[in-house]
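First the structure, then my questions, so here it is.
In this view, the complex is presented without one of its protein chains, the others remaining in place.
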Amino acid sequence: MQFTLSEIAASLGAVVFGDGDIVLVGAAEPMDAGPDQLALAMNPKYADGIAKGKARAALLWDGADWQSLGLDGAICLNRGKAAMPLLTRALDPGLGIAEGIHPTAVVDDTAKIGAGARIGPLAVIGANVTIGARATVAPHATIGYGTVIGNDLVLHPGARIAHLCTIGDRYIGQSNSVVGGDGFSYVTLDKESAVESLRGGMAEGEKAVAVVGSHHWARVHSLGGVEIGDDVELGASSTIDRGTIRATRIGRGTKIDCQVQVGHNADVGEDVMMCGNVGVSGSARIGNRVVLGGKVGVSDNIFIGDDVIAGGGTNIYTNVPAGRAVLGSPAVKIETEMAIRRELRRLPRLAETLRELQKTVSKLVDKN
Amino acid sequence: MQFTLSEIAASLGAVVFGDGDIVLVGAAEPMDAGPDQLALAMNPKYADGIAKGKARAALLWDGADWQSLGLDGAICLNRGKAAMPLLTRALDPGLGIAEGIHPTAVVDDTAKIGAGARIGPLAVIGANVTIGARATVAPHATIGYGTVIGNDLVLHPGARIAHLCTIGDRYIGQSNSVVGGDGFSYVTLDKESAVESLRGGMAEGEKAVAVVGSHHWARVHSLGGVEIGDDVELGASSTIDRGTIRATRIGRGTKIDCQVQVGHNADVGEDVMMCGNVGVSGSARIGNRVVLGGKVGVSDNIFIGDDVIAGGGTNIYTNVPAGRAVLGSPAVKIETEMAIRRELRRLPRLAETLRELQKTVSKLVDKN
Partner (left out) sequence: MQFTLSEIAASLGAVVFGDGDIVLVGAAEPMDAGPDQLALAMNPKYADGIAKGKARAALLWDGADWQSLGLDGAICLNRGKAAMPLLTRALDPGLGIAEGIHPTAVVDDTAKIGAGARIGPLAVIGANVTIGARATVAPHATIGYGTVIGNDLVLHPGARIAHLCTIGDRYIGQSNSVVGGDGFSYVTLDKESAVESLRGGMAEGEKAVAVVGSHHWARVHSLGGVEIGDDVELGASSTIDRGTIRATRIGRGTKIDCQVQVGHNADVGEDVMMCGNVGVSGSARIGNRVVLGGKVGVSDNIFIGDDVIAGGGTNIYTNVPAGRAVLGSPAVKIETEMAIRRELRRLPRLAETLRELQKTVSKLVDKN
């Protein structure tokens, strides 16, 4: 795969300065870029790297003096970061799966696969599956029976989509991601479980009492599937459980990082972003454009409004109204948490101050 | 798969009201249920949904006036939630793996597989494996050599069970779950590692000092396997490491959600429940009927007594006596943590109050 500098500029809707015929096979950081790699230096702080490196062509900041940097050609952009999606997409060599269905793939006769598919070695596609056009299914990926998927599917090696799920266009499942595992749902048949009793107590603001006993967990099977909108990506090793009766839902445009768990019956909005190690418990409802930082936990059955942002490590136990930025465990407004953290660091000193003040006051009381 | 309302009632040991011959192909929430789906409305608050929906038959609360809701038939139950296991099990269409061994599966000649097995495409079963009756092994699942498993095994796509493990009846391994990976166990050969020194210091209550140096980690191989009792389920992408010398143990009836890690040599009791993202460190011992909420962490080598409940996000660094409900990081009694959290929110104000009080007292001292 190779491009001329002009071709790259055209894909970005940008103008070429200098020699547009320079042939490029990839991109690199300013210091690392060879003569056939586009140096990425969208900020003047990288000027030095360009000057010292071997790049002939670079992507520079708006108004850069590309000639003084020793380049033969350049593209200069106002907000360079915004060019990264188009640029990296053009240069991405892909998963290397040949067009057609590999002879070792096991594709059920009743599966319908759209034009232009690349089904890799040892992939398994079940009965009555429907997949749109231009699917890429890497080795060891699995699609269960009756599942319906849109166009431009990309499944990395070992990605799983279970039976009876519905997925929109341009879904990307990273390696070993899992859509449609069974929900974690059990009941005790004989009596209320300790957890139910405890939760009841907490909800009513009473002192929590653990009422426990000998019980077994009876499994509730998950009959609902998973419904995923267009343009959703699921990170490596992440998991989305299927619903109990209705489907677990993930809205259009939502992006999920690695090691994330979304529980059964969860209802996640559009353009949501969940960073690594996030855990969303069963039946939680999450609005649109919510951002959950790394390791955020969301309790079951709660509601998080549109545009909420939760900083890394936040544990959300209760509903969060739309538009709020939260942090901490338990989650509070980010300003509140920052104030708490400031005082926490001084807490041992504060306690000491209080003890001394007690003594002083005690003496005053004696005197008076 | 289809059932009559009478058949469903019989499986629940319940009475049918109205037309028991209504044919049903699944279940749905009250508003979503079509004429051939059983509407699930075990609480009077769903009455309106039933009335507005298209369901002909429903599972209702005890004493419900099913006729006034426009239904043709109904089952009314006292504690409807308790009917969910039997009901959903009856309606679960399963993994869709045909009976027999798929020709693309790689099953070692020495493996013994019980009657009624469903071994899917591209599954791998190693030498000297023994599996009981009615096993379902989905595509891309793997069972290592010498492992012994009971009846009614269900392995979802990509589930792994390593070599030389022992598993009871009715084990369910969700997609990409892993039993029997090597433990995370290293020693430094030259001298104590920084972690050992630090831990020593902390244990003795001294000021912790990081004694560090140039060291390499020497790997301790894991010779023990994993021993799992009957009726255990392991969630998608969850992992249970094998023991160093003896086996890591998981007791009968224990249920483990997705994204959970159980370290080497851990000894987990019966009927334990671990929710998503839980991490149990090596050699931890966990009693019976313990419930660990989402994202709970358990330090290595500690002991958690029977019937302990840990709320979501709790980090348990030290032993917890039986029957206690804990919360927070570090874990304390749930009442204590609730009290701390109440005061934490007021901490900035408390600090301000203290500063003002100091000034007031200072003036009083000057006066006196």
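Assorted remarks:
Read from first to last, the chains carry the letters A and B; within each, the first residue is number 1.
By our rule, contacts are C-beta pairs under 8 Å (C-beta built on N, C-alpha and C of every residue); 3 or more make two chains touch, one makes a residue touch a chain.
Values in this document were obtained by computation on a predicted structure and should not be read as measured data.
Annotation: of B:1, B:25 or B:106, B:106 touches the absent chain (contact as defined above). Note on the undisplayed chain: of the listed residues B:163, B:252 or B:324, the one touching it is B:163.
From the set B:88, B:239 or B:254, the residue in touch with the chain omitted from the display is B:239, counting the whole complex.
Within the entire complex, the positions of chain B that touch the omitted partner chain are 106, 122, 124, 126-127, 140, 142, 144-146, 158, 160, 162-164, 176, 178, 181-182, 184-187, 189, 194-195, 198, 202, 207-210, 212-223, 237-239, 241, 244-246, 259-261, 263, 277, 279, 281, 295, 297, 299, 315, 317, 329-330, 332, 336, 339-340, 342-344, 346-347, 350, 353-354, 357, 360-361, 364, 367-368.
On the side of chain A, touch with the chain left out of the figure occurs at residues 26-29, 32, 40, 81-82, 84-85, 88-89, 91-93, 95-96, 102, 104, 120-122, 138-140, 156-158, 172, 174-176, 231, 233, 235-237, 253, 255, 257-259, 271, 273, 275-277, 289, 291, 294-295, 307, 309, 312-313, 323-325, 329, 334-335, 338, 341, 344-345, 347-348, 350-351, 354, 357-358, 361, 364-365, 368.
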